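Excluded from the complex is one protein chain; the other protein chains are retained at their positions.
In this document, chain identifiers A and B correspond to the written order of the chains, with residue numbering beginning at 1 in each.
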Amino acid sequence: METSVSSFAPLEGGRQQEPALLEVRDLTTKFYTVDGVVNALNSISYSVRKGECLAIVGESGSGKTVGVLSILRLIQSPPGKIVGGSISFKGTDLLKLDDNALRHIRGGAISVIFQDPMTSLNPVMRVGAQIIENIMAHEALTRRQARDKAIEMLARVGIPTPAKRVDDYPHQFSGGMRQRVMIAMALSCSPQLIIADEPTTALDVTIQAQIVELVKKLQSELGTAVIWISHDLGVVARLADTVAVMYAGHIVESAPVDALYARPAHPYTIGLLNSLPRLDARVKTKLEAIGGLPPNLLGELRGCPFAPRCAFATDICRAQNPALLEVEPSHGVACWHDRLTGGRA
Amino acid sequence: MSYVIRRVLQSVVVVFGVSIVAFFMLFMTGDPTEIILGDGADHMTVQQIEEFRVKMGFDRPWYIQYASFVGNAVHGDFGYSFTRHQPAFQVITEKMPATIQLASIAFVLSLLISIPLGVLSAVNPHKPIDRISTFVALLGQSIPSFWLSILLMLLFGVKLKWLPISGSGTWQHLVMPAIALAAFPIARNMRLTRSSMLDFMQKDFVRTARAKGISEYRVVTSHVLRNSLLPIVTAIGLEAGFLLGGSVIIETIFGWPGVGREIVQAIGSKDFYVVQAGVITLALIFAVVNLIIDLAYSWIDPRIGFGS
Partner (left out) sequence: MSEDVLVAVKDLKMHFPIRAGLLNRTVGAVKAVDGLTFDIMKGETLGLVGESGCGKTTAGRAILHLYRPTSGEVSFKGVDLGKESPETVRRARRHMQMIFQDPYASLNPQMRVGEIIGRPLRVHGLVKNGAEEKDCVTELMQQVGLNVSYRDRFPHEFSGGQRQRIGIARALATSPDFIVCDEAISALDVSIQAQIINLLEQLRDELGLTYLFIAHDLSMVRYISTRVGVMYLGKMMELASSDALYEEPRHPYTRALLSAIPIPDPPLERQRQRMLLEGDLPSPANPPKGCRFSTRCPMATDLCRAVEPEFREVATRHWAACHFA
């Protein structure tokens, strides 16, 4: 079973001429656990252009986090193992880099904002020290200069009285402020790509709005590309330029954001959008839930991973996994009976 | 600040508790007069025994006796040693330096060996260094200290004749007792360090540290180790107690002239006041060491210093 993507060049976002900043091709990752082999990622491909915001959407078990953290080899290994594919960043295959070279990129050209700011910061180290540590690892500055830069970053992300707060410990900040600290840390070495792993999931909705606006502002100011992992289709609508939808370790659909919401093609995407209640709905329409259970990633899978829950599944769906193919410019779907064109089976 | 005061008060309460137990030991096994007189009572008339009782103050109500006991103790007066013909407290204080010397050496030895070994094991799980260290730790925790002492004496003292098997005076006298005393703490601290480190290696903030591209060495020291040490520091406090108590056996076997050996001998010769003085002094030291450890802990972990 393969998902060949050679026939479909992943999302160009409309700007065909520019080469991609990051290009992931046929990435396959497995987890070797006591219960068996978990196929976390099955030959996925996506790309990000300079300054673009790509959102990767999925539920638990979709592989969205693994698919993105693999870029910097931040997956627990063992039991995880990247078994195939390539990750090309500005022309270099990151998977072939040795540890030293990779460390150079981590926190420098590519940085990460993690989900839970409470557990993602060292509790016994001052926040300033944690930011300075990042700066000193990548830039040739003195300690004094690094400290000044850290204070500047804290101010940039909207933390009041940064010169005082720089010596505080993480537990002295509220959840939203802690996440701002993480953002300051991620930006400290002027990265070209930021990976944001569900950074607002653990936050209250008004704080989430603040953080989303902050990231959007910083992104346009600094021209940084962002990969934003989320399960929240509302946040994605606000932030993303392009969206990739993942299910059971496969990318099932990818499109520019307007196209995805206006003309979803994959039954899973359609199902997800229909199962969301709309805040602005005047008339109450019944939620159409996707039936069945979340996918089991253990062991080999035959056919399309969504087939067990799909209303349109036929024999070919259960036998062969469909490849991700274009159905309209820049809009790819992996479905034998996609709802835009009717399918190719 | 209130945490410090509260902690100090707790220690005082602990020492008082021990003093009560030590005091009432004399009454628990019957008439204190008979215990102190022992076989000598056979040769005394009832009247002489009664005189003795009054002279010692054993006819007073127990709470008055306790009050005078505490009053005297605060001045360092714990009574008189019958076998040594000295004040009981003096007997203890004379022997204290030797015990402290042995316990301190064992303590430092245990830290110097166990923590680096624990870190190396955690960073290289299942590799040879880890397997060997874990096995040695298992031995260290399973072998009783007195058995180890005798083994060491046989090998290094009798067979190889490298080290003296008894007494004190030179650094060679210190080697075997220190090793025997430190064996268990080394083993336990090594395993504790290893598991604490392994636990923290999985934490989210370690992943963040790696994502920043800092060196693995920094990740292990500044992030993992710094956090792992917190539970280890608490365990070390309890160790002070073990070292003081374990020293009793080791001192007796190796003839090391410390407080432990002295107490054992005093028990044998029913020199009651020496036993009492020794127990209370050891409790006091134990409480003080634990207090220091707790205060150190609250200083190391910034979250505790900030209260509720």
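Everything below uses one rule, namely that contacts are C-beta pairs under 8 Å (C-beta built on N, C-alpha and C of every residue); 3 or more make two chains touch, one makes a residue touch a chain.
Keep in mind that what you see is a predicted model, and the values were worked out from it rather than measured.
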Residue in contact with the excluded chain [from A:93, A:152, A:167 or A:204]: A:204
The one residue from B:5, B:46 or B:74 touching the chain left out of view is B:5
Missing-chain contact among A:36, A:223 or A:291 belongs to A:291
From the list A:35, A:221, A:280 or A:300, pick the residue that touches the absent chain. A:280
For chain A, which residues lie in contact with the unshown chain of the complex? 59-60, 174-177, 204-210, 212-213, 231-238, 257-258, 261, 271-273, 275-282, 284, 286-291, 293-294
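Going forward, only the chains that are shown with their structure count from here on.
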Rounded Å distance between chain A and chain B, as computed from the means of their C-alpha atoms: 55
Considering the complex alone, what residue numbers of chain A touch chain B? 72, 74, 76, 99, 102-108, 111-112, 114, 116, 119-125, 133-134, 137-138, 169, 171-172, 182, 185
Across the complex, what residues on chain B touch chain A? 202-205, 207-216, 218, 222-223, 226-227, 230, 300-303, 306
